[in-house]
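With one protein chain held back, the other chains of the complex are shown just where they sit.
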Amino acid sequence: MKMILDERGKKYVLKEGEEFQSDLGIVKADVLDNASVGDEVKSHLDHSFKIIKPNINDFIDIMDRRCSILIKKDIGTVLAYTGLGAGSRVVDAGTGAGAIALNFANVVGETGQVYTYEIRQDFAEVAKKNIATFGIENVEVKNQDIKEGIDEDNIDLVFLDLPKPYEIFEEVHDALNLGGWLVVYAPYINQAEVSYRVAKKLNFYDIEIFETLERGLEVRQQGTRPKTRMVGHSGYLLFARKL
Amino acid sequence: MKMILDERGKKYVLKEGEEFQSDLGIVKADVLDNASVGDEVKSHLDHSFKIIKPNINDFIDIMDRRCSILIKKDIGTVLAYTGLGAGSRVVDAGTGAGAIALNFANVVGETGQVYTYEIRQDFAEVAKKNIATFGIENVEVKNQDIKEGIDEDNIDLVFLDLPKPYEIFEEVHDALNLGGWLVVYAPYINQAEVSYRVAKKLNFYDIEIFETLERGLEVRQQGTRPKTRMVGHSGYLLFARKL
Amino acid sequence: MKMILDERGKKYVLKEGEEFQSDLGIVKADVLDNASVGDEVKSHLDHSFKIIKPNINDFIDIMDRRCSILIKKDIGTVLAYTGLGAGSRVVDAGTGAGAIALNFANVVGETGQVYTYEIRQDFAEVAKKNIATFGIENVEVKNQDIKEGIDEDNIDLVFLDLPKPYEIFEEVHDALNLGGWLVVYAPYINQAEVSYRVAKKLNFYDIEIFETLERGLEVRQQGTRPKTRMVGHSGYLLFARKL
Partner (left out) sequence: MKMILDERGKKYVLKEGEEFQSDLGIVKADVLDNASVGDEVKSHLDHSFKIIKPNINDFIDIMDRRCSILIKKDIGTVLAYTGLGAGSRVVDAGTGAGAIALNFANVVGETGQVYTYEIRQDFAEVAKKNIATFGIENVEVKNQDIKEGIDEDNIDLVFLDLPKPYEIFEEVHDALNLGGWLVVYAPYINQAEVSYRVAKKLNFYDIEIFETLERGLEVRQQGTRPKTRMVGHSGYLLFARKL
């Protein structure tokens, strides 16, 4: 998959064999097919475009999103605390537009695998399309209710972004590897609370809840200061380990 | 590499072919060699131990550290914002005990590569030993001053944890792929400020500085509340992209 | 001074001897003059209005503001850390629309006094009008540049919200009581930094800089959670004491 960057820094996905059209002009399909990453191409209006290799975030920024997606600070916390890496096996639910599954897939690579459960058919379709467009093979979108069972085992990470995640913690425990992690994303304190108590009862280890706050710093002519606006809350993350 | 977990949740690295000794007793070398991940073994004092597959964090927790290491919230932010994944190529400096290089290596996997620069010979030795013990092959520790040059190119991420990182931003720009990221870890505001101004001058894109704060939530019998103690600051992260 | 509260919770100042007009109708002047705090009056459109005794915040909310005012969390921090109380003597600069002077005046009461310096004549006029409307006598608005000298002495608190506050720290030291406080409001880190160094050199004691972050908690049907939006930054407060 290739992407194209216009002079304003706006990014577009290129579809193979198709010409590219924007308000800055048209680039012919054969020009694009012959261009490599790093090349500059011209539109018929003489505007320049750069061919870039999109990374996972470039793609997620422009893909069909339809529902809110996890923000980067939270994804990062999951990655860092679970030690997810190349070769890991992940289950996540619900899929939504597939953003978090794509993030996990990017890290676990071809030697790993992501299984993502989505109860709504429309979301599952969008996710499948997004994943196909990005062109990776290590994600399986399952249009199933995860509450009816987890088909996989030997899993390193089960990530749940569901209204009542604690209803399936027993199944999660069974699906996990020794040393594997359950992670819950909970916008409400009450979800985190109940999840904590249930995880405790089920003999998960190293149970912790936290949230992260991200704060920008602005460097201006007049001086440096934290940004005036900031996201006050996204969700809590609960971590629990099978040991 | 295997790890052993005692009844109190304490973890130890097993050295191949050697017996294991702790205050809870000795486990013979041949018992350990025959045990697989998930097995339980007994010490001569009849205590149980579980064999686990350590993940990167288990290992970093117990390895020889000797100098302060990046905390997880910051590592996670780097991973999530740069979209680092299996197959990526990374340069980092300074290595220290190798923790951040191990974290990157865990994500980029065998199809990726990490080059880590350390000016001090004693740190470089510790890092080499740690990496060898964990048993991965995709990290090259270089006992070199990164200010004298970056030998690699086609890099997806250059991560700098140095007193004056901005002195080598030009070299970083040359070493990066189109779309690659420069990330600076800066404990002091002034480092972040100068880094911002230099990155701006050198035509890096999407330059942003932020910090993350992590806040625990405690679920107790009497009620739920944020934890009383919290880390007030580790460092700022500056992100800048070559486009 | 009296205020009137409509059925939607909107507040208005009543001007003595004048009738009250709003989209919910007119209340005659003599009705208002005869009404006491707590009474309900009717408009000619039969809407109810309550007569209330405005507190300082009610008034500041609706007064002529014209320039940004200090937010409550910062005012509170100044009050709590300096131990300002009834009878204290305060100097502040610049006045702006007079909000912070009104806040101080509210606390120091009739036995205390606030002197507020404003270099711009238009702001000083607005502030005078606001203070007169609220009807307190313990604030003196001075249309003077505080950099040309502080006329008062025996001051318990000098509060500076100026671009380069540190230029007059020596004069501040002279004006303060033993035990009195200098407080600086600094939106930029660099202002706080220089202020710290200058205050140190001038033998102020107990010098500290901090900022406060305020975070709302939302109780909804579905659960409880921190508010999504939050102010990321207003300013740093530097405290320094003459001892």
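The letters A, B and C name the chains in turn, as written, and every chain counts its residues from 1.
Rule of thumb we're sticking to: a residue touches a chain if its C-beta (ideal position, glycine included) is under 8 Å from a C-beta of that chain, and two chains touch if they have at least 3 such contacts.
Quick caveat, the model's predicted, so the values are computed rather than measured.
For the omitted chain, the shown partners it touches in the full complex are B, C.
From the options C:13, C:62, C:119 or C:209, the residue with contact to the unseen chain in the full assembly is C:209.
Within the full complex, the residue among C:24, C:69, C:91 or C:107 touching the omitted chain is C:107. Residue-wise, the contact with the chain that is not shown comes from B:222, picked out of B:36, B:121 or B:222. The residue from C:34, C:68 or C:224 that touches the chain not shown here is C:224.
Considering the complete assembly, subunit B touches the hidden chain via residues 187-191, 211, 215-216, 222-234. Take subunit C: the residues that touch the chain left off the picture are 5, 9, 37-38, 50, 52-58, 72-73, 75-87, 103, 106-112, 156, 177-179, 189, 192-193, 196-197, 205-206, 208-219, 224, 236, 243.
One rule holds for everything that comes next: only the chains that are shown with their structure count from here on.
Two copies of one chain, subunit A and subunit B, touch each other, and the residues they use overlap strongly: the shared fraction of interface numbers exceeds half. Centroids built from CA atoms put subunit B at 21 Å from subunit A. Among the residues of subunit B, those in touch with two or more other chains are 189.
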